[in-house]
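All remarks here apply to the structure that follows.
Chains shown are a subset, placed as in the full complex.
Which chain is which? They are A, B and C, in the order written, and residues in each are numbered from 1.
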Amino acid sequence: MLHTINKSPFQTNALESCLRFARSGHSVLLFEDGIYAALKNTRFESLVKSSLTDVKIYVLVADLEARGMRTDNIIDGIKTAEYGDFVDLVANNKSVQAWL
Amino acid sequence: MEDEEVIKKFLYLNRKAPYGSIYALESLEVVLIGAAFDQNVSLAFIDDGVYQLKKDQSTDGIGMKNFSSTYRALGDYDVNKIYVDKDSMDERGLTIDDLMNLTYEDEDDDYAEKPSISILTSEKISALMEEQDVILSF
Amino acid sequence: MKFGIQVNEGPYQHQSSDSAYQFTKAALEKGHEIFRVFFYHDGVNNASSLTIPPQDDRHIVDRWTALAKEHNLDLVVCIAAAQRRGMLDEKEAKRQGKNASNLAEGFRISGLGQLIEAGIQSERLVVFGD
């Protein structure tokens, strides 16, 4: 199952709520303002790092770069994705939950 | 060639409080229309979504339409699998007594009136989400 | 694979509408089929024919219209959500006694049943919103 998050973890509870319900083996895509959850050295780094043992996390590069961040700013273990990879993630998972 | 009739598991996942935004109301409008399609429908209320089911809503003071009675009608539309996240209730200090009493008549049990709402652990809500074919997120 | 897309926010205010467009385009480029794009909530405002963005900015409405023309997409605007927000096609404008309509080319207005149908007929439904 794929979870998508488009909100900053500092602004809304979408990330925390998603990680509470995501199960082992699920994938999480961070995009739009959700990309801030993928970055090193933030208040959410340890939460995100610890969840990486259960879920696969992807971050949309186009949204990362728009916001002045680079792929070497992201937490080790988070994978980068283009829009095409986003499409593949949707295709390869049975369903999608958008944490709006 | 005739199409086989598709029956999918639809989950309406509600995470927003009522009135502050229209998501609760317009989610309910989809549920009502969707009820005509004979799919396997569940509703889940997590995070602030649990507030949608709070009883005693009274909107006279804000001049908006009180749509909470519509939840009571869901049973008549055969929408009777309504799941509420216990953790979300707990952190808001809510218990089942704070919610509207939503029921349906079980046609397989001599039309006995039964409660539609089940309060589930987050683990069970997760399992519910995982088994869906379609999740409509509000 | 057959995708359904739901767009919940209007153009420019939130990125959702941009993301939905980029996703839809990428899915088509990968050879997937888009069963329908359904515009709900403020998403109905993506269909306004009166939109005039600044010249140095993207034209979100025209972009949907062009994509629809190129790939024969079914862009459906929810009628209930649309009426609340002042989005009308010519027929509805006439019926309601309004002297103007504002539905852009390539979009059509229809009921919420079209969203349920998209959920049933598509192999995946992807929601973009706020």
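Methods note: contacts are C-beta pairs under 8 Å (C-beta built on N, C-alpha and C of every residue); 3 or more make two chains touch, one makes a residue touch a chain.
Just so it is clear, the model here is predicted, and its values are computed rather than measured.
Undergrad: Report the copy number of every chain type across the entire complex, expressed with the labels provided.
TA: The complex described by this file is made up as A x2, B x2, C x2.
Here, only the chains that are shown with their structure count from here on.
Undergrad: So which has more C-beta pairs touching, A-B or A-C?
TA: A-C
Undergrad: Whole-Å distance, chain A centre to chain B centre, using C-alpha means?
TA: 27
Undergrad: For chain B, write out the residues touching at least two other chains, lowest number first.
TA: 134-135, 137
Undergrad: Would you mind listing the residues of chain C that make contact with two or more other chains?
TA: Residues 125, 127, 129 of chain C each touch two or more of the other chains.
Undergrad: Taking the touch rule as given, give the residues of chain A at its contact with chain B in the complex, in rising order.
TA: It comes out as residues 1, 13, 17, 20-23, 94-100.
Undergrad: For the complex, give me every residue of chain B touching chain A.
TA: Counting only chain B, the residues touching chain A are 13, 15, 46-47, 87, 122, 125-127, 129-130, 132-135, 137-138.
Undergrad: So in the complex, which bits of chain C are touching chain B?
TA: Residues 6, 40-41, 80-81, 111-113, 115-117, 119-121, 125, 127, 129 of chain C touch chain B in their complex.
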